[in-house]
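All protein chains but one are shown at their positions in the complex.
Entry: subunit A
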Amino acid sequence: MGRTLAEKVWDQHVVRRGEGQEPDLLYIDLHLVHEVTSPQAFDGLRLAGRRVRRTDLTLATEDHNVPTKDLHLPIADETSATQVSTLRRNCEDFGVRLFPMGTQDQGIVHMIGPEQGLTQPGTTVVCGDSHTSTHGAFGALAFGIGTSEVEHVLATQTLPLRPFKTMAIEISGTLRPGVTSKDVILAVIAQIGTGGGAGYVLEYRGEAVRQMSMEARMTMCNMSIEAGGRAGMVAPDETTFAYLRDRPHAPKGEQWDAAVAAWRELRTDDDAEFDAVVHVDADALTPFVTWGTNPGQGLPLGESVPDPATMDDDDAAATRKALEYMALEPGTRLRDIAVDVVFLGSCTNARIEDLRAAAEILRHHQVADSVQMLVVPGSMRVKAQAEAEGLDVVFTEAGAEWRSAGCSMCLGMNPDQLSPGQRCASTSNRNFQGRQGKGGRTHLVSPLVAAATAVRGTLSSPEDLVDDRADTTTLQPA
């Protein structure tokens, strides 16, 4: 019988097959490191007198704690400052390459792998961070690990792992204009639930996926974890190769040809069987937003806040709790929900394409007076690219704040946080209680919805703006 993409990549990395109940030992091609989950791993090495086995397969960045403005000032929060300075010392002591904050290659850990050309098809990628699944967009097997596993990979460049199951997410048809891969993944999570993918590697397949850019595929793979998945993957194709070509760490010359030849083999065999299959009809999708406190609590923007009275007991209880926290009434049209803050950022949606899409809308509109909009590019490379294209000017002229790269308001470990009670339309991936700041309320949205929402002050899609403009033209003589 044929094998799935995930199984092929797994098989190519088995250092040693486990006997009986033992796990397989897998080789890790790329280990990404950041300041939050690595300190104790390095210290563990130090205590045991061990070194990093392959510094040439390890790369570190500062992202979770870094401020996104006034980078010349010392980091005010003591824990944040300590984590960053500890990473610097550890990288120096152990010889690991580091992209420090403020420098040209720094960015969120899941941005730097792809943009450096390090995340390649058929590689195994790990990082002490659950959204490592992002890298699967290249046909890599990529997943998050805990701190003791970080230490294990630093010391051995391998991990003992038990096999996972495979799930196909078949996305047929073509996405309509204004509908993005963020809407697709939010719809998938709402469909299968936040535990639906537990124990599985999700492979996104089908016509709609083939039409997606690498950026769009990364957004989808990024949130595989929110569906409970261990990892997300997309088989590499010409789009993948074109993205990688000429990146700093992509293979060059003959190596490039050899690599592409090997990468073309990386697809699920026609006769392979998945353990589970989920179907999504791309043609039927519209912009999707969350109304609750987990990423599975989402609906199309055209709908209303759900009514717990119409649900069975368990769902009703969870919904009531979520609505209470979110301060929402059943039956309220999602489009009528007013927000205080719009956050365009995070490893889910802060790549150049996301910024371009949002800027395209803001070019013709102003951010509403009632809204504070924060634009935080995912990496300094994206920031530089956006500035070269003049997007920073578009954002600031529209009334948004233009910042430096980092995780920022995705999790509020730095000063970018919601205040209690504030409501935010956010392009990030988690709408948990207090995630963006204590008492903050999060609605997960696409970059297009984020931009349109910033303009109208209530959850909106670009379509709503077109209508507005039509109104204005009829009302005001030219």
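Keep this in mind: a residue touches a chain if its C-beta (ideal position, glycine included) is under 8 Å from a C-beta of that chain, and two chains touch if they have at least 3 such contacts; residues count from 1.
Keep this in mind: contacts and distances are computed from a predicted model.
Not every chain of the complex appears here, and the one that does not is recorded in UniProt as "3-isopropylmalate dehydratase small subunit", selected from "3-isopropylmalate dehydratase small subunit", "Transketolase", "Molybdopterin dehydrogenase" or "Phosphate ABC transporter ATP-binding protein". Per the touch definition above, the residue from A:29, A:115 or A:215 contacting the chain not shown is A:29. The chain not shown here is touched by just one of A:6, A:59, A:141 or A:465, and that residue is A:59.
For the chain left out of this panel, the touching residue among A:241, A:256 or A:325 is A:256. Touching the missing chain, out of A:104, A:148 or A:174, is residue A:148.
The chain not shown here is touched by just one of A:83, A:239, A:346 or A:429, and that residue is A:83.
On the side of subunit A, touch with the chain left out of the figure occurs at residues 15-16, 25, 27, 29-30, 39-40, 43-44, 46-48, 50, 55-59, 79, 82-83, 86, 97, 117-118, 120, 123, 147-148, 151-152, 155-158, 160, 248-251, 255-256, 258-259, 262.
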